[in-house]
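Just one protein chain is left out here, and the rest sit where they should.
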Amino acid sequence: MTVRFGLLGAGRIGKVHAKAVSADANATLVAVADAFPQAADAIASAYGCEVRTIEAIEAAKDIDAVVICTPTDTHADLIERFARAGKAIFCEKPVDLSVERVKACIKVVEETKGKLMVGFNRRFDPHFMAVRSAIDDGRIGDVEMVTITSRDPGAPPVDYIKRSGGIFRDMTIHDFDMARFLLGEEPIAVTATAAVLVDKAIGEAGDYDSVSVILQTKSGKQAIISNSRRATYGYDQRIEVHGSKGMVSAENQRAVSIEVANGEGYTRPPLHDFFMTRYTEAYANEIASFIAAIEKGAKISPSGTDGLAALVLADAAVQSVKEGKLIKIG
Amino acid sequence: MTVRFGLLGAGRIGKVHAKAVSADANATLVAVADAFPQAADAIASAYGCEVRTIEAIEAAKDIDAVVICTPTDTHADLIERFARAGKAIFCEKPVDLSVERVKACIKVVEETKGKLMVGFNRRFDPHFMAVRSAIDDGRIGDVEMVTITSRDPGAPPVDYIKRSGGIFRDMTIHDFDMARFLLGEEPIAVTATAAVLVDKAIGEAGDYDSVSVILQTKSGKQAIISNSRRATYGYDQRIEVHGSKGMVSAENQRAVSIEVANGEGYTRPPLHDFFMTRYTEAYANEIASFIAAIEKGAKISPSGTDGLAALVLADAAVQSVKEGKLIKIG
Amino acid sequence: MTVRFGLLGAGRIGKVHAKAVSADANATLVAVADAFPQAADAIASAYGCEVRTIEAIEAAKDIDAVVICTPTDTHADLIERFARAGKAIFCEKPVDLSVERVKACIKVVEETKGKLMVGFNRRFDPHFMAVRSAIDDGRIGDVEMVTITSRDPGAPPVDYIKRSGGIFRDMTIHDFDMARFLLGEEPIAVTATAAVLVDKAIGEAGDYDSVSVILQTKSGKQAIISNSRRATYGYDQRIEVHGSKGMVSAENQRAVSIEVANGEGYTRPPLHDFFMTRYTEAYANEIASFIAAIEKGAKISPSGTDGLAALVLADAAVQSVKEGKLIKIG
Partner (left out) sequence: MTVRFGLLGAGRIGKVHAKAVSADANATLVAVADAFPQAADAIASAYGCEVRTIEAIEAAKDIDAVVICTPTDTHADLIERFARAGKAIFCEKPVDLSVERVKACIKVVEETKGKLMVGFNRRFDPHFMAVRSAIDDGRIGDVEMVTITSRDPGAPPVDYIKRSGGIFRDMTIHDFDMARFLLGEEPIAVTATAAVLVDKAIGEAGDYDSVSVILQTKSGKQAIISNSRRATYGYDQRIEVHGSKGMVSAENQRAVSIEVANGEGYTRPPLHDFFMTRYTEAYANEIASFIAAIEKGAKISPSGTDGLAALVLADAAVQSVKEGKLIKIG
């Protein structure tokens, strides 16, 4: 079986998914829609698919699934529309910045028995998957302490920051999902600390650029998250899981791994400088997992509920910073 | 000039200092005192010094400085006595488990113009010193985020736990001091999370074995501390400092650094399994620093005030766990 | 411009090139030929190209270039035919196992002003390219000593060994080329040592499985090569270049780079277990370089002459082992 795709949104991340769908032997990219005709045309000509309107894709009989890469504020509406249209849905994170809206959207998906996958791409990074496998194989015993370091090479424009929902909902949300993925037990409490150390303009926009978070589960497992909007040495993405029998970690990745030694010391190159090169394999694996789940009628993961859970943690982190206290979940 | 030492307490850590003093070309070990004559005799015969009572050392004209390695509950009294006796004092941490008692003790030291160094040995680890130097040399710009991972190979006996003042005052206190050493700015807020994951008996004794802490300074710098009383792979002691221009880290140390590769993978040996082998050089450097400060009449660091500051953070961490909120300092 | 390809040979390495050509935006795979129709069909259906005979490809007006992946003993003849047919030629190494035959073949290429690239894929590995760039950028000064470690996960079948021309012409030949690539000066002397340590059957077939080679250039630069047909820990591929101002090295690659720590130590997974996964990027870069050279009318490298030079070194190594002496080149 070949899964036939429509792509909604032909921007930067849309291109990533267009390429992943096209390269996957079990999928075909049938059509693309975008408010900017040029963007849609570029993808259409690169991958040999049609340009259609969203409405046409919604009504199309030759399309089984859609990938939603449109602006965040359209996600929830589009999910509902395409769930009702009976298409399998892959939606870039987040579903929405409002917990209530996300809940309403998930309800529609459930009522329509829809299939919804949320784009937490890092779960599909081969190194992070191997960490998860090491845990599942019992190599480190019971998980006790998770440490996630996630730092961007540089801050996005302040205009982006303003629309982003803030660092916890925009950036840390990936780490909240990763913590849930690794802890294997739901966090019940969140404590967060936040500051503006990188760029005052971010503070003036009401956001933070340097944050630390502790999550705790009912049994006492803890996850620590360290975020910064700055990392001169590249895109810093590390995870470590400490357990009763051992520890497993995934180190940073670099495009080229040479080492030059001289009187100054031994120097390896900086890390990947961008999420797209760092997570190339993750994006491909992610879409492959979505396709495989559709083909086998299997459970889709991460689901809308996973998207919701991460957003609830983000909201709690915001509240924790404001009130200077630990926030209980649920 | 040779600094002439008396050693108070001939137990495990007393032996470490006896060896360090004896091996230092600028110091002599003159006498040792211990409640157990056998322990004192062992050191006396190994290093060619006399066995004396504490009173005799206090009154001795041939002794310039003392190293206090007696049980914790005697530290403050001994510091006061030897400050009044005009001896330079090196005291193992902590000065006392009570903030009030420590303050009173420091007051006596100040009134007598005494010299007091507190045994935060990790500041003298060559790797951690190099981290501090890299910061001082401007190699990472302004410090933003400090990450300290500190895990013991195994939990101490519950009897020890009961007398220890709890994990924050006994174990994390080293990390509080290290955070202060690296942040270069006083923490003004503490948030802590704690659980019993390693040994239920520790919980029954009213303590925790797995804790996570966030410290924050006035300007927003943050330090994260991760502690566990368990680490199957050895004595886990890492620090990382992220700054505006870069990052500096000190990795774990192992006694032997070979690597064996086979079908199972590439394996390096576990870490040091004990603080004494891990921090051998740190203990020697620490005493050398104390001796050098006495010889030069220089400022002694870390001082009683540093011991106090770390204890205040430990108390705040205890309170933060209890009350589920961020605790402000001072 | 799009370069239109014919593929000769649809075996294991043919598939690799079919994929690389198809994925390259500047190339199209037009046709494939293979003695086994099923093999050709498989590629034709996977990449949407035609199945043709070699003769048809030779005569085709819609084909600009060919990739030769047929058995070794057909390479030289095919190169000559397609040079005469005016097609650009990419040929898997070796051109031939006979130096005389290679020379004759190169002569035909030159007479026809043909374009010939030889498949020394490792020159296009991103890590090894970065080593070469570090040298070119003057980061290590003048090259002095090159060290190449190249070990296969396991020995090929003895049937393969018998047809292979022996370890020096089959396996070390890649390292001879790499040494030339890195030394930047032609070797003028070869010394080799060889033994059978892995599999007696290899010795019975007249070949070796464990060899060490030293190359020396006129100015005294040296390259050391260590080869084994066995490596339990995966496909061992390392290079190191020591120069007057420093050293540059490229470490081994693994598919997944996690590390598990426990009482046994710190373990990273074995290396790639196969040249195809290890050199995935190299194969893609190699074909891209061939395509770019055709498009720009640029010089093709590595050329037939490079193939010849490596083969001459291999022959000298064989002779050195037999005669127990250093063999001079040229």
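Letters A, B and C mark the chains in the order given here, with residues in each chain numbered from 1 onward.
Heads up, the rule we're going with is that a residue touches a chain if its C-beta (ideal position, glycine included) is under 8 Å from a C-beta of that chain, and two chains touch if they have at least 3 such contacts.
All figures in this text were calculated on a predicted structure; none of them were measured in a lab.
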### Task
Write out, one label after another, the shown chains that touch the chain missing from the document.
A, B, C
### Query
Looking at C:A56, C:L197, C:M276 or C:A292, which residue reaches the missing chain?
C:L197
### Message
One chain is left out of this view; which of B:A261, B:I294, B:A310 or B:I327 touches it in the full complex?
### Response
B:A261
### Summary
The one of A:P157, A:G206 or A:G265 in touch with the missing chain is A:G265
### Of B:T193, B:S210, B:S228 or B:Q253, the residue in touch with the unshown chain
B:Q253
### Message
Suppose we count only contacts with the excluded chain; which residues of subunit A make the list?
### Response
232-233, 261-270
### Message
Applying the definition given at the start, please give the residues of subunit B touching the unseen chain.
### Response
23, 126-127, 130-131, 134, 139-140, 245-251, 253, 255-263, 269
### Summary
Omitted-chain footprint on subunit C covers residues 142, 144-145, 147, 149, 151, 189, 191, 193, 195-198, 210-212, 214, 216, 219-222, 224, 226, 228, 230-233, 236, 242, 244-247, 324-326
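We take it that only the chains that are shown with their structure count from here on.
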### Query
What is the shape of the graph in which nodes denote protein chains and edges denote touching chain pairs (line, ring, star, complete, other)?
complete
### Message
Given that subunit B and subunit C are copies of one sequence and touch, is their interface built from the same residue numbers on both sides (over half shared) or different ones?
### Response
same
### Query
Between which chains do we find the greatest number of C-beta pairs in contact?
A-B
### Message
Per-chain Cα mean versus the mean over all protein Cα atoms: which chain has them closest together?
### Response
A
### Query
Nearest 5 degrees, what's the C-alpha rotation angle taking subunit A to subunit C?
180
### Rounded Å distance between subunit A and subunit C, as computed from the means of their C-alpha atoms
39
#### Entry: Inter-centroid spacing, subunit C versus subunit B (mean Cα positions, whole Å)
57
### Query
Got the subunit C residues that touch at least 2 other chains?
261-263, 269
